[in-house]
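Below is one structure, written out as C-alpha cells; the observations come after it.
Complex shown without one protein chain; remaining protein chains in place.
Labels run A and B following the written order; every chain starts at residue 1.
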Amino acid sequence: MTNTKISSIEAIMLILTIFVSHTIVSLPQNWISNQKSAIILNLIYVGIIAMLLVYVIYRLFKNFSSLDIVDISEYLGGKTLKNIIGGIFIGYFTISASILLREFCESLRVIFFPMTDVIYIIIPFVIAMFINNSVSFGSNVKTISIVLPLVLFSIVFLFFANFENFSFERMFPILGKGFFNTFILGLGNITAFGGISCIYFLPPFLKEPKEFKKICLTSIIIGLLYFIFCVSTILFMFSFFTEADEKLPLYFAARHIEFGVFFQRYESLFMLIWILEISCYLMVANRFSMNVFQKMTNLKNTKYLAFIFPIIIFGISLIPKNYAIIRFFEAQIYSYLILFIVFILSIGILIFANLKKKKERELNAS
Amino acid sequence: MNFKNILSSLFTYTPKETYNFILLEKSNSKTSINHSEENILNTKKIFPTVSINLEYVKSKYNSMINSDIVIREFIINVRGKQYSAFLLYIDGMINTDIMNRFVIEPLMLRNKSNLFDGNHDRIISEAVANNITVRKVKKFNLPEYIMNCLMPQNTVKQYSEFEKIFNDVNSGNCALFIDTLDVAFDIEVKGFEKRGVEKPQNEIVVKGAHEAFVENIRTNTSLLRRSVHNENLIMENIEIGKITKTNCALCYIKNLANSDLVGEIRYRLNNLQIDSMLSGGQLEQLIVDSNFLSMPQIISTERPDKCTSYLLDGRIVILINGVPYGLIIPAILTDFLSSPDDKNMNTSFSNFIKFIRILAAGITLLLPGIYVAICSFHQELLPTDLLYSIIVSRENVPFPVILEILLLEISFELIREAGLRVPSPIGPTISIVGALVLGQAAVSAGIVSPILIIVVAITGIASFAVPDYSYSFHLRLYRFIFIFLGYCCGFLGIGLGLFVYISLLCNTNSFGIPYTSGISPFVYTPGHSYFLKPIWKRDLRSNYLNPKKERRQEKIAMKWKYPFSKEDDIK
Partner (left out) sequence: MRLKILACVIIFVILTVAFSTSYTTVNIDNIAVVVAMGIDLNTDGTLKVCFQFTNPSSISENGSSEQSSSIIKTVTSTSINSAINVMNSNIGKELSLSHCKLVVFFEDMAKKGITNEIYTLINNAQIRPSTNIVISKCPAEYYISNSEPLLENLISKYYELFLNSSQYSGYTCNATIGDFFDKMLCNSCTPYAILGGINFQLPNNTNDAFTTIEANSISNSSNLGGKTSSENIGLAVFNKGSMVGELNAIETLSFMCITDQINGFLITMPDPYNEENYIDVYLTPTRKTKFDVSFVNGSPFIKLDCNFKGQIYSMTSESNYLKPEVLEDVSNACNNYMKYIITEFLYKSAKEFNADIVGIGTHSLKSFLTFDEYADYNWLENYKNSFFDVNIDVNVKSASLLSNS
C-alpha cells in the first residue's frame, strides 16, 4: 500500500469523503438542534478554527516528511506508543464506520425494506467491502475521485432545486440560542471536521509532498462550503427540525423536489448516490485500518486483512440494540471521541514529537 | 496432499507471484535511453563510397530489425568496368516483375552496353597549333551513362540527398546506390496492393476511408506504410507458435512510442509457449494483464486508418498473418467508446455523438436492472399514470418481473446469435420476424408486458450503438448481474454493484496504464479527454502513454491564419 502515490486532487477527495458521509445521516440535525438558527454562523466560525488547526498540523508535520502519525508516535515513544496509537486509530475508524453503517442501514430499512431485518441490509455493504479491500489502494482512490464529485453535485442540486421553498428569514435570530451557545459550546461542532483524521495518514502517499498544505486547506474550505450548503437546505426549508427529530434530513429535503407534475419523487436516485458515498467511506475506513494494522504488525501479506476488518465492522454495527442507542452514541459520545482522538491526542503527539526533534537537533548541534 | 503440506500452506507465507508492469512516468534525465537513440547522424548528402552509404542506410532503416526492408547488393558492369552497388526497397510496396525485368536485369546481365572495351573518354574536337594538339575531350559520365543506357524505366531521378531518396523509397520506389558516385537513382517500381482490399464489414464509418485489413500480413503492413510515410515506422517481425510459426508484425513509430512499452510487449510476445497462433482474439487473451472482469484491454480493428491514428499517438499495433484485424495496444475505457469517424467530423457533432454513446453504454448496462429495481422496490419513482399503465399491462402476465425480463433478454440474445449464423439471404428476415412478430405475439398471448418489450428493445439498440464489439459484449454480459442485483435488493443492490464495478474498473490496467485514465472529472490528464477539443487545440499527445514526443502539432497549427502572431497572443 505504501508504494501507491496519489495526486493532490485525489487526496482532497479522500478527505472530503469523510466530511461528507456523516452529513447524509443525522449530523446536520444535531447541529440545528444545538445551535438553531445560528448554525451557519457557527459553521463559519468553526471552519476558520479548523483551518487554523490544520495549518498547525501541517507545520508540525513539516519536520517529518513522508511519515504518518503512527510512524511519528513510534519515533516519540517507541513500539509501545506506536501500538497504542495504532490501536486507538483502528478503533476510531472501525467504530465510526460501524455506527455510520448501522444508522444508514436503519434508515434504508425504514424507507425501502420495511420487512427485512437490518442485518441483511448490512451484509451487501460488507460484501462490497470485501471486494474493495482486495483491490489496490490506488484503485480505491480513483473510485472515490469518480464517485465523490457526483455526491457533491447532488447536494448542490438539492440546494438549488429546493430554492423556491426556502424561507431565508429562518436564518434569524442571528445568534440562535445565544452567544455562549453559538461560540463557546458551539466549538464542539469542530468534530464535523473529523475527516482531519485522514490528513494524519496522508503524507506517505502523496506524489507531491510539497502540496500538503494546499491539500489540507483546500479540503477544509470545500468541506466548509459543503456543510453550509447542506445545513442551509434544511434550515431554510423546515422549521420543525428545531422541534422534531427526523431520519436522514437530506432525504426529507429531496422529497420536496418537484418540477411540474412529471418530475417528482426522485429521492430514491439521491439514495442511490448516497449509497455510493457510504461505500466510499467504508472503503477509506477499511484501508486506513489495514494500513495501521500492517504497520503495527509488520505484515507482508495483507490479503486476509481484507476479510477481517469488514467482519469487525459488521460485528460492531450489530451491537446497538435499537436506533435510540445509535443516536445517543452519535450525538453524545462520538463527538467527544473525535475531539479527543483527532484533535487533542494527535496534535499532542505531533507537538511532543516536534519538541523531541528540536532537542535532538540542539544536542547534535552542541 | 500430506499433513506437512497442509500445515505449511496454512501457516507459511509464500508471496504470490504477481506480474506487475507499470508504465513509469517520463524521467527528466538526459542520459535516459530515449535520448541516446536520437543521436543518429543526420547527414544530408550521399557519400561517394557505397560501403558508407550501405552502413548509413542500414542504420537509418534499422534493417537488422525491420523485416520488410530489402537491400540487394550486386556488381554493375558498365563499359567493361565493375562497380559495387546496392538496391534499397520495401518488400510489399514494389512490383517484383518490374524490378526484376527492368532494373536488376539491365544492370546485372551482360549486354552490348556493358560489354565495351575501349577508351571511355570521347574526343569531341581536335585542333593543332604550333605542333601542339589540343583536343576537346568529353569525360565519361557514369551517372549519365547509367541513366541513359542502363535504365529502361519510365521514371528515374537522380538525387544527391538522402532525404529525397528516402521519401520515395517510403512511397514504394527503389533506390540504386553505386560506388564512386555521390548521387543515387530513384526508380519508379511501385506495385503495392490497391483496392483489392475490401470495405470493412463491421466498422462502417460515414466519412473515413473504406479500406480494411486482409489476411496477408505484407498487404496489411503496406496499408499502414502508405499512410505513414516515415522511416521511423518500425515493423518488427515476431514468430509465435512452435508449430504454426505465425508471423506477427509489431508496428510502432520509433520516435513516438515509449521504449519501455515496446519492450514489454515484445517481451510478452516472445515468451508465449504455445503451439499455434491462429486468431487475434487468442493473442489478445494471452498477452493482457488480467482477464478478470472480461473487460477488453486491446482494441481489435479491421481499419488501417484507425491503426494509423493510434500509431501516431504513440501506441503499438500488432498485425498477425492470416488475421484481418489489427490489435492496438494499450487501450483504455474511453477508447472503446470512440469511433474513427469522430476526428473526421466537426467537433460539436463528434462530442454530441460521444455523449450519446455514453448514454448507450449506461443504458445497456443498467436499464434492465433499474427497471427491475423500480418495479420491485421503488414504484414511487414512476409517474402515477405510467405506474397504472404498467400495472394494467401486467395484469394478465403470469410471470414475475425478473422471469419476464430474463425470458426476453435471453430471447433477444438468441435472435441476435441466430441472425449471425443464418445464411445472408434470409438473415434480415429472421431478425425482423424474430423481433417484431415474436414480440407482438408474446404480448398478445400475455406472456410478457409491452413495456418490457420496449425496455429490452431500447437496451438492444443501445448495445449496437457502442462502437466496439468486445466492449458491447462485456456490457451485455454484465447487465445480467445488475438485473439480479436489482431484483434482490433494488437500488441498494444496483448502487453497491455499480460501486464494486467502478472499483474493479479502476483496478484494471492495460499494459501498465490505468484503465480509467482521464475519466475522473477533476483529475487533469494532459492531452487526453473523452470529449474532443477543437482540432487546433489538440496539440498534445495523451500523457498517460508517456510518448517520446509530447506535442503532435504546434501550438498554432494554422500558420496561414496567424502567420506573424506569437503563440501567447492567440487564445
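To be clear about the criterion, a residue touches a chain if its C-beta (ideal position, glycine included) is under 8 Å from a C-beta of that chain, and two chains touch if they have at least 3 such contacts.
Not measured: the values here are computed from a predicted model.
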Chains shown that the absent chain touches, full complex: A, B
Candidate in contact with the missing chain, chosen from B:Gly263, B:Pro400 or B:Pro526: B:Pro400
Candidates A:Asp117, A:Glu208 or A:Glu360 - the one touching the absent chain: A:Asp117
Touching residue (missing chain; options A:Phe193, A:Phe238 or A:Phe329): A:Phe238
Chain not shown, touching residues in subunit A: 36-37, 110-117, 120, 123-124, 127, 167, 169-170, 172-178, 238-240, 243-244, 252, 255-256, 258, 261, 264-265
Positions on subunit B contacted by the hidden chain, ascending: 375-377, 379-380, 384-385, 387-392, 394-395, 400-401, 484, 487-490, 493
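Throughout what follows, only the chains that are shown with their structure count from here on.
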Euclidean distance of C-alpha centroids - subunit A vs subunit B, Å: 46
For the subunit B and subunit A complex, residues of the former touching the latter: 13, 15-16, 377-378, 380-381, 383, 489-496, 498-500, 502-504, 506-507, 514, 516, 519-524
For the subunit A and subunit B complex, residues of the former touching the latter: 7, 9-10, 13, 108, 112-113, 121, 124-125, 127-128, 131-132, 135-136, 138-140, 142-143, 145-147, 149, 261-262, 264-266, 268-269, 271-273, 275-276, 279-280, 283, 300-301, 303
